[in-house]
Every structure is written in C-alpha cells, then in structure tokens.
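The structure follows.
All protein chains of the complex are present and in place, except for one that has been dropped.
Chain lettering (A and B) follows the sequence in which the chains are written, and residue indices restart at 1 in each chain.
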Amino acid sequence: MNPFDFITQTLRIAVPYLFAASGGLVAERAGIVSLTLEGFMLSGAFSATLGSYYSGSAVIGVLAGAAGGLLFGLLHGIATVRFRADQVVSGIAVNLLVIGLTQVILMLLFDSSSNSPRVEGFQAGLSGFGDPLVWMGLASVPVVAFLLYRTPFGLRIQAAGEHPEAAASVGINVRFVRYVAVAISGVLAGLGGVYLALDQHQFTNNMTAGRGFIAIAAVIFGRWNPWLAGGACLLFATAETLQIQLQGVGGIPSQFIGMIPYVLTIVALAGLMGRAVAPAALGRAED
Amino acid sequence: MSAHPIRMAGIDKSFGPVRANRAASLDVAPGEIHALVGENGAGKSTLMKILGGLVEPDAGTVEVNGRDVTGWSTSDAIANGVGVVHQHFMLVPTLTVAENVVLGNEPRRGMLFDRTRALTDVNALIQKTGLVVPADRRVSELSVGEAQRVEILKTLYRGAKILILDEPTAVLSPPDVRELWTVLRKLRDDGGTIVLITHRLDEVIDISDTITVMRAGATVGRMTTSETTPAEIAKAMVGRDVALSVPGRETISGPGATADRPSSAAGALLLEVRDLSVSDSRRIRVVDGVTFSIRAGEVLGIAGVEGNGQTEIVEAIAGLRDIAAGSVVVSGHDVTRATVKDRRAAGIAHVPEDRHRRGLILEYSIAENLVLGAQDEFSKRGSLDGARIDAHAREQIAKFDVRPSTPAPAARTLSGGNQQKVVIAREMGRSFTVLLAAQPTRGVDVGAIEFIHRQIREARDAGKAILLVSAELNEVLALADTVAVMYRGKFAVTMPASDATPEVLGPYMTGGNSRDAA
Partner (left out) sequence: MSESFRLRAEEALLPSIVALLIALILGDVLILMFGESPAHVYSRMIEGAWGNPYGFAQVLYKTTTLTFAGLGIALALRAGLFNIGAEGQLAAGAFGAAIVGISLPAGTPGLVAVPLCLLGAAAGGLLTGGLPGVLKAKFGAHEVIVTIMLNFVVLALLNWLIVERLRTADTLHTPEINAGAVPRLSEFIPAFHGSAANVTFFFAIAAAIWCWWYLFRTPGGYALRATGLQPDAAEYSGIRVGRVWIKAMALGGMLAALGGTNFVLGYKHYYEDGFTGGSGFLAIAVAIVGRNHPFGVVIAAFFFATLSQGGLAIHALVPKQMVEVLQGIVILAMAAAVPEVQRALRSARKVVAA
C-alpha cells in the first residue's frame, strides 16, 4: 500500500473520531461528562439515514443527523442540568435508549431488525475526499479550538467547567452555557455518526461499534485540549489502519492494536505520562 | 437629601432551621467606608449576599441609590454598580488575570473575544487603581494577595460604585493589608462606597468611617468610628460587657474556672512536636518549623487569624496530612510516620474543626457515630456487636447529655450543639492521653459551649495534655495555661496565659511584633 492511500485511509477512519471527540471536548470543558458520545453518534447515523431516505438528498440527511444528535444532547442536558441526574448514569441511559429506539424504529419503518434500505450519500471519490463530511470532520478540531479560545462563549464554557460558582457570580447563566455545550456536543458527535451512515449508504444496528468511547479516550488522552485530542484521534486511527493493513501478516495480533486507545487512556489517567487534569467541576451539578 | 447608596430594612432569611438574618438592617451613606462587624455566624455574609443578589430575602426591603431592588439577581446587581468580593475567591484558575476580569462582560470584535483589548483595558485599570497584578498570567500562578486584587479589579471593571468585601484580610499578609487600605481609601475618595465585612476590631478602627454591628442575625448597633472605642464595639458584638478591657477568661469560663488551675510544670511530657513543617498541595510551607510540647494537665491554646496554619498543624499531628519535616512524639512514642489508627492507639483523641466534613458520618445514627474509628473493637467474631454498640451509645448519650437521647436518629438530624456533643462523647469518652481540640465550640449554642468547656477542663484536671486551637481569642484565654499565637505558619509568640491579654496578643496575630514578620 502506498503512503498516500495509507494517509487517506487513516484520515477517513479518523473522521468520526474527530467529530465526536471535538463534541465531547466542548461538553466536558463545560463540566458535563460525555459518556453519551456513542449514543449521540448512533442517533446521528440513524436520523441521517431517515433524512436521506425520505428526501433522497444527502444534504437533508446531514441536517437530519445533526438534529438527531441535538435531540439526545438536549435530553442529556435536561436530565443532568435541569434534574441534576448523575451524569454517568444519564450517559449510560441515553446510550441504551438510542440503541433500543433505533432498532424499534427500524422495525416500525422498514420491518428489519438489522439494517435500513440503501440511502443516498455523497460522491466520495476514490480517496474519499469528495465527501464534504471528511472536510468538516477535519475542520471540527480547529473550529472547537476557535470556539473555546477565541470567543466570549468559549471563555464562559471554560469557566462553567472549572468554577461554575465563579461564572455565576459574574452573572453568567451556567445552566444555559451547559445546555448549549451539550447541544453542540450532540450535533458534532451526531455528524460523526452521519459520516458513518452516509459513507456506507445505510444504517446497520449499533453501527458505531464503540467509536464514541474511543472518542472519549481521545479527549482524555488529549488532556481536554482540542488540538491534542485531535492528535489522539489521528493516532488511534493510524493504529486502526495498521491493524487493517497488517491483518494476516502475523506480528502483533489485531486485538492488541485495537486495545491501544483504551490502554493509553488508562495509562494517561494513572498519571504515568504526566497528569491528565480534568476540568475541575466535571460531573458536578451546578446549584 | 441625596439617596443613600444602600438601605436595607427588616431583612429576614432562614436556611432550613437556621435563621441567618432576623429583621436585619443596614444604612450606608455616600462616600464612606462602612464596616459590618459581628462574630462568626452573626449573619453578615448572608446580608451581603442578599445585597449582591446571590440570595433572596424571605422578608424586608433592599434599596440601592433610592430604588427598591429587593430580590434582584446577580446580574442586576452588577449592572447597577454593586460588586462583591467574596471571601472564597471566585476566580477560574485556568484562565488568565485579564480573562477573569472581563469574564461575563468580554470585549468583542465582531463575534470574537478581543483579547488584546481585554489586556489593554485591564492594564489601564491596574494603572488607575494601583492594584498591581500581571494581567496575562494564569490565576493559578498568583499569590493569594494578587488573587484578591484580581477580585477587586473584576468588580471595578464592571463599573462597581458600591464595593462589598467579605473578610478581605483573612488571608492577607500585613503589607498586603496596608496596600488594600490604600486602594480602598482611593476608591472612596473617587466617589465609591465600600462595605467591609470583618470581625477584626483593629481593622475596623483603622479603615472605617461608620460601623454597623450584627449579632445573632440582627443589627444591634450603628456608630461612627471616630466617636467609639474598640471596647464599645466588642460589647455590641458579643452582647455583654467583656471582650477587651477585662481579661476574657473570667466571663466565658464562669466563676472559679481560673482559680483551680493546677500548676503545669508537674506533669509528664505527653505531646512533643519538634520542628514540624507541613506543605500544602502547591508545595507552600503552611506550617514552618513549629516546636512545642504539652505536659499532662496542661492546655496549650493556639490563637491567631484563621488560615495561618492552625488547621494544618492539628491535621499533621492527627495523621491526616503528610509531615514534610520534623517529628511528633506521643507519650514517648514517635508517631511521625504512623497511620491515623496507630496514632489513636497511641493516645490521640481529635475533635476536628469541621464536624460535617470530618467529625461525623451524617447519615449514620448516633450510635454508629459513637463507634466511628472503634468499629473493630465493637465486633464479635467478625460481626458488629449491635447490643454492645447500643449499650455504649445509651451510656455516652446520658453522660454527655446528647439530645434526642436515643441511639437511632441520624447525626444529620441533630442540632449543631448536639452533633458536637456526639463528637466530644466519642473522642473523650474513651481512654486517651492527648486531646486535639480544633474550634471545639464553633457553631454551637451557649449551653453546649459551657458543657464543652467543662469537659476540656475536666480532661485537663484528669492529667490529659490538650492542644486547643480556636479562632475565638476569648476561648483560648479562658482555657489555656500557655498561649501561642500562630502567624504565617510559625508561632509568633508563646507566653503563659496569665500574661496574655487581647492587647498583648493582638499585634502578634497580625504580624506586628513578630520577629519573623517579613
């Protein structure tokens, strides 16, 4: 395989990670735990499939997918911000709910328990770079970095995640900031799912297959910094490309390459590579 | 007559069963520095939170510049020029000084945050006010004094004309305090109005023009600083003729308390602390080479402004904090590296300063709390011995007069005084040789205070060594044989209680007479 193909394949694999990690980063920096990324992605993938199926337009699919991510982002927001539900528990519930709902609706609409009919996607071309979602995914990292560090709202997100009382004391509506942040994370992670569904031209059950958790791993391994998290996504995608390329070659078993993101995250959390410091108010309900 | 900047009347506020304010009032004239004084828990902070829009009053009216603003929000308060400098800093450590100052009110260029202008604006403000801080540094890298300057800058940036400062000097060094006074006077002279919450009389005399005194949630006095004396203010604060002019111990400890004080030279050395140093999480020495020893039948009282290392010294002796250097010896056994459990076995009993965080498991019953730390001894063949735990509880409840007098209720449901009695009963109801008593009467009612003081005296008479740490100078003077004043991690002075008076100790508490003062 030539280097160009290797790089393009790595980038394509990285796209859903980049979307989801960027989204997760926004929510976590605002103080909301992002175990929900898997659910947001799956919901995005499913909604995009429905949108594209009924309109015949991939663009409508993208919009529908974003809306699907947004919907569950807001659900997580209402549960954790309004009702102060435990953020970890709410995250698990949202994931379960999406897995169940996508299957139930799949049954209801298409009478299938496994996959949707073929839907319209983008003309990706051989390298895959004809797909605008690839470019959007690559852009999501600078966009989120820009949002966090260059806009007034980014400052407020950081304040809400580090010291919500301080933010509230200068008149910032911490609840509103957290709602918006978790909504943004829903939309971005949803777009990660959209890319998967439209790239494969259909929705299949549980098609995100744990990618949301790899995205969380990237956020933590990237120490809650958008650029480092983006780098972690690329690193994990490289490992995955290697895994695909090396299959059957012998050497390292594919399962071990698949473990890389998870092991690295555990190592990072244990502080063996310098401390990974989470936003101080992460997981804490604002009151 | 021009409208008064602040006029609060008939303010009531309860938090659950606690009545923080009852018919409290405050009247501040334009262009003055107004001191709001009172003991811990007198309701000063609550009143100011109501003014700042953080808390809504149950009853009463708040007027700012002649307009009724009762029940307004934080943002309303900010928009109308009322700024609060909180006791606990409200700063985001990961953001820079300039970012913290403009947060919530950011200068924009289009939809972007204009960082350059934020820096220019904040630097201009620093120039104008003399509140010197590096504007582009992260707040996490600042000293405490600098962080407080950022807090004041924050309110001024928002155009505050009425500035409320909650215990601003609790964490400051004397030079920082002097600088703060200069800044506040300048702000006043530029037409600002300043309310200073404090319980330190020297500050009140130093800086204020007028004074409002609060006690038990109510406003009990209003005076002009130039026409009053510290003794008069203190009398209003405490509600009786005590605090400063006569030795405090007589009044608090009751008749005969000092007369039967035994000579302290006789007993055996029970607690020896040598060159003890403790660092905080930022590796700053909070206890710096402290040496002392306590004999059987002796009470060593540590006085001082809170936050000068008192908490850390007690926690280090109790085994709750790492000891950076030095040693702790209990009855001849070196426990410097011992676990909490081993220290307890060596004879340490510990009444912690924060009973809600450390002293009690609030969800546990009275009976369960009374065996906290001794749960292994109250078991039989691997199971907790319920009958013995219950009997033990009934015995201690009777002995220490805990109410309600049944073992079952959760500690959470008790009053502060009774919660403290449970802690005292557990710690002093078993055999011990050294008692660490940190703020033993904080937040408890008068009856419980007297009860707890009696317990401490009885322990002393029974030959225990007692280390008493209290923010209430009167309490230290009433109970201690030897008094030490802690200032910036060191003992600024140690003297026999018979020589100690508030007048003598006061300067040491603020670093004035200390040889170590920087």
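Following the convention adopted for this analysis, contacts are C-beta pairs under 8 Å (C-beta built on N, C-alpha and C of every residue); 3 or more make two chains touch, one makes a residue touch a chain.
Given the structure is predicted, the values throughout are model-derived calculations rather than measurements.
In the full complex, the chain left out of view touches A, B.
Of the listed positions A:7, A:59 or A:263, the one in contact with the omitted chain in the full complex is A:263. From the options B:281, B:383 or B:431, the residue with contact to the unseen chain in the full assembly is B:383.
Residue B:360 is the one among B:360, B:402 or B:448 that touches the chain missing from this view.
Contact with the chain not shown here comes from a single listed residue; of B:43, B:352 or B:417, that residue is B:352. One chain of the complex is left out; on chain B, the residues touching it are 16, 318, 320, 339-341, 344, 350, 352, 357-364, 368, 372-373, 375-376, 378-379, 382-384, 386, 408-410, 413. Chain A residues in contact with the hidden partner, per the touch definition given at the top, are 33, 35, 75, 79, 83-86, 88-90, 92-101, 103-104, 107-108, 113, 210, 213, 216-217, 220, 253, 255-256, 258-259, 262-263, 265-266, 269-272, 278, 285.
The rule is simple: only the chains that are shown with their structure count from here on.
Separating the CA-averaged centres of chain A and chain B is a span of 46 Å. For chain B in complex with chain A, the residues that touch the partner chain are 54, 73-75, 78-79, 84, 86, 89-95, 99-100, 103-106, 108, 111-113, 115, 154, 158.
Residue ranges on chain A touching chain B, taken from their complex, read 150-152, 154-156, 158-159, 162-163, 165-172, 280.
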